[in-house]
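Written out below as structure tokens is the structure these notes cover.
Yeah, one chain of the complex is gone here, protein chain that is, but the others are all in their spots.
Chain lettering (A, B and C) follows the sequence in which the chains are written, and residue indices restart at 1 in each chain.
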Amino acid sequence: MLEVQTYPTVGEAASAMDDQARFLGGGTLIMNRVNYGDRRFNRIVRTTDASLSEIRVEGDRLEVGAGVTMAAILASRDLDFLSPAARAVGGPAIRNMASVGGNLMAPHPYGDLAVALLALDAVVRMVSGEELSLEDFLARRNGVVRSLLIRRPRGDEFRFRKVSRVKPKGVSVMSMAARLTRSAGRLSGVRVAYGAMASTPVRVRAVESALEGVSLDHAGITAALSAATEGLDPPDDPIASGWYRREVAPVHLRRLLLGEDAR
Amino acid sequence: MKSPVTFRLNGSETAVFVDSGANLLDVLRRGCGDLSPKYGCGQGSCGACTVLIGGEPHVSCLVLAETVAGRSVETTGGLSNGPDLHPLQRAFIEGFAAQCGYCTPGMLMSAKALLDRNPSPTRSEVEEAISGNLCRCTGYEPIIDAILEAAKQRGAA
Amino acid sequence: MAIHHGRGFASINYPIGMNLGGDPSQALVHSTPDGKFKVTLSSIDLGQGIKSVGRQLAAETLGVPVEDVFVDTADSDTGPHDMGSFASRGTHRMGNAIIRAATEARAQLLEAAAEELEVDASDLVTDGRGNIHVRGAPSRSISVEATATAAQFNQGRTLAGRGIFLVPLSEVDSVTGEMTPVSSFAHAALIIDLTVDDETGEVEVQNINSAYEVGRALNPRLVEQQLIGGAWMGVSHALYETTEPNYPERSHGPIDFNHYLQPGPGDTVPHHISVLERPAPDAPFGGKGPGEMCANPVLPAIANAVFNAVGVECDSLPITPEKVLRGIRANGGARPQGRPGA
Partner (left out) sequence: MNAEYRKDLFADERSDDFDIIGKPVIRQDILGHVTGRSKFYDDHAFDGLLHMRCVRSPHHHARIRSVDSSAAERQGGVVRVLGGRDVPVNTNTLLSLINFGRDDEPLLATDKVGYVGQPILAVVATSVRAAQEAVDAVKVDYEELPHVLDVEEALKPEAPIVNEEYPNNSFDYFDTYDHQKLRFGDVETAFSKADHIVEGEYQMSPIEQAPIETCGAIAAPETNDRITVHTSTQALFFSVGVTAKQLDVSSARLHFIGGTVGGGFGGKVDSHHEPLAALACLATGKPVKYMWDRAEEMQVGGPRGGERWRIKDGVMRDGRIIARAFTGFFDAGAYTRLSSYAVQKSTGHLPGPYSIPNVASNVYCVFTNRTPSTAMRGFGITAVDFAIERHMDKVARAVGMDPIELRILNAYRDGDMKAHRREAKNCALIESCQAVAQKTGWRLSADAARASSKSGGGVGALGVIPETVTDDEGRIGERRRSGLAPEPFSGQGTRGLLPEGHSSNNSSAFGNAPQREDMEAEIERLGFIGAAGVPPTPQGPMDETASSARPIAPSETAHTTHPAGARGGPSLPAAYTQRPASTINQPFAQPPAQAPGTPAAQQPAAAEAESESATTHFQRGVRRPGVSRFISGSRRR
């Protein structure tokens, strides 16, 4: 039997969690498992805490509640830079349900928003108050997330691209995000992240360092393209093989960096 | 374990007992007797169960039923006003936009959500609006055309 | 980086009404006391439209308005035997059974009317609007409704018909393969225009031009439904679908629609259709079922167009970006073949 426990605050909900429980956010991940009789858990924990759905703005610093949906991101002017990533998730019905927190937990090849957040150096604030980098969170993926802390990117420095075989909406062959910060006309402190290229969304440090100090043009990014899949062993799945992902990653990285037209 | 849930279904107050962990699709179909939303996957990947909650489309197979307490739920079963069909229904009929008809109720709900918010959508907005609704028969084109036609008719009315 | 244009052609025929099982279909038609007709079958409507086509065939054959006919299917207590809705047999086999049942019911309808009008039944015709009159003398008429009422309450006559259509079983010869496999063939020829991205192997279908020969379009809109949806499925089969991406190995089989790929609503392809009608002898009004065949020419036409675009032989389905890319690599680059038919 499956038990559902509803708590008024996220704190109480978090303390009710154990390895037999799953935290219900938008439902798109957990209810699928429930419908298919997943017996790795026998309790659903949820909260009616409205604070989870808040978007708080302090200058260029934003705090996005874990319960904020993709649809809410699309509706928020403050989060306009996340629109391409939020729009890449599901159809309208899924976007009305899928939450930021859930996207961090989504298994391969899902988690397109998390790819964007990785490239934005988002910080995860847990219900416990602990703060950790999204990269560290993705490595362990446990605990209940309260919110994400994001610094708004400047101008057009943030790029997101999802490669999918089905239009207008399909699962990722890969997704890519980059924050192309510059110093004195040269790239500096760049962040690049991939989705569907590893078991979780990942930062691609080899590419980031190859972009350090170069100009954003064909010649400048050559080394970065060569390093596009360094250290990665992309998975095989029904959408594409690891071989294919590895072969086309440099192409899509170039298109992302240089803003070339997607097909 | 069953618990009572009260919500508005197509404008009428509805109370129903739901099993712990039940999804909204099962509750609408078996608890409320509204058979218009269809089961196609239980995974949120086909859209046949799409209903509107608070006017917004949701895949009801992934909605924990008790979360709709106090909210308004709309289904294709309530789309027509008595015998008067909704412009979308008329456009689907005249545009031959259904074959087996199994995806149709979900398509209509996604389309209604679009037109309620955006009375004169572009073709690509229509494609985006039904991007979570699968159809295996029609190739989508007659459906897209019918939704655009319904928007036109509604604008003209 | 380059996008290459390709054009490909394929033509096919398709067996209508497979005949290797000796499969019959039956239909019953009867009238209500006010001259409305019910057609009872055990056909299955999977979306192909047998309820609608059956209704049109019955109404045309009876000579009554289509609104006065309804098809009831499928209930094994009321609908007589039918093998099923598969192998492009529905329209052909059941259509013929319906015509026979409706013909018998029409004969009784005309006999009942003849008795009321005191004329010979062979002198009567229907006007398709619910009336029966003497050929060449529209003023000597009686409505179908009045005829049915008279038949059932005064004459003690049923207005009903039975139909069975059986193409006898064809044996297959063990040594030569000699057989009589089908009743007729539908035809199609199709030209695909597409592009191939030589960096990613991605194929995008741009345009479909087709000619489908369907015997007779019994309902043109139903035919178009099938041809549009079928061409979509052809694109899907050619480029997307497989339950076993690593066939014959069984790994990575998809279990949901996110991983079982099909073109989405943003992948629709402009499609110009030409419908040809060479009525098939022995088919209902000459109509051949268009539903099954219409995807078939799309698969090879796409493969042929991919070859035309980049010189890669795609002989294994589906034609994934990976297969195209591997082919381009193996050839040392894209090898466009030039526009055919120019």
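The criterion applied here is as follows: a contact is a pair of C-beta atoms (placed from the backbone, for glycine too) under 8 Å apart; a residue touches a chain by one contact, two chains touch by 3 or more.
No experiment lies behind these values; they were computed from the predicted model shown.
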Missing chain -> touching shown chains A, B, C
Which of C:Ser141, C:Gln206 or C:Thr242 sits in contact with the chain that's absent? C:Thr242
Applying the definition given at the start, please give the residues of chain A touching the unseen chain. 1-2, 35-37, 39
Tell me which stretches of chain B touch the chain missing from the display. 19, 21, 29-30, 33-43, 45-46, 48, 75-77, 79-80, 85, 88-89, 92-94, 96, 98-105, 108, 134-137, 141-142
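In this section, only the chains that are shown with their structure count from here on.
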Ranking chain pairs by how many C-beta pairs touch, which one is first? A-B
Per-chain C-alpha mean nearest global C-alpha mean belongs to chain B
Provide the C-alpha centroid distance between chain B and chain C, rounded to the nearest whole angstrom. 29
Length of the line joining the C-alpha centres of chain A and chain C, rounded to whole Å: 46
In chain C, residues with contacts to at least two other chains: 258, 262, 264-266
Indicate the residues of chain B shared as contacts by at least two other chains. 43, 124, 127-128, 130-131
For chain C, which residues are in contact with chain B within the complex? 45-49, 221-222, 224-225, 228-233, 256-258, 262, 264-266, 268, 271
If you look only at chain B, which of its residues touch chain A in the complex? 1, 20-21, 23, 42-44, 47, 50, 53, 56-59, 61-64, 66-67, 110, 113-114, 124, 127-133
Residues of chain B touching chain C in the complex: 41, 43, 45-46, 96, 98-101, 124, 126-128, 130-131, 134, 136-144
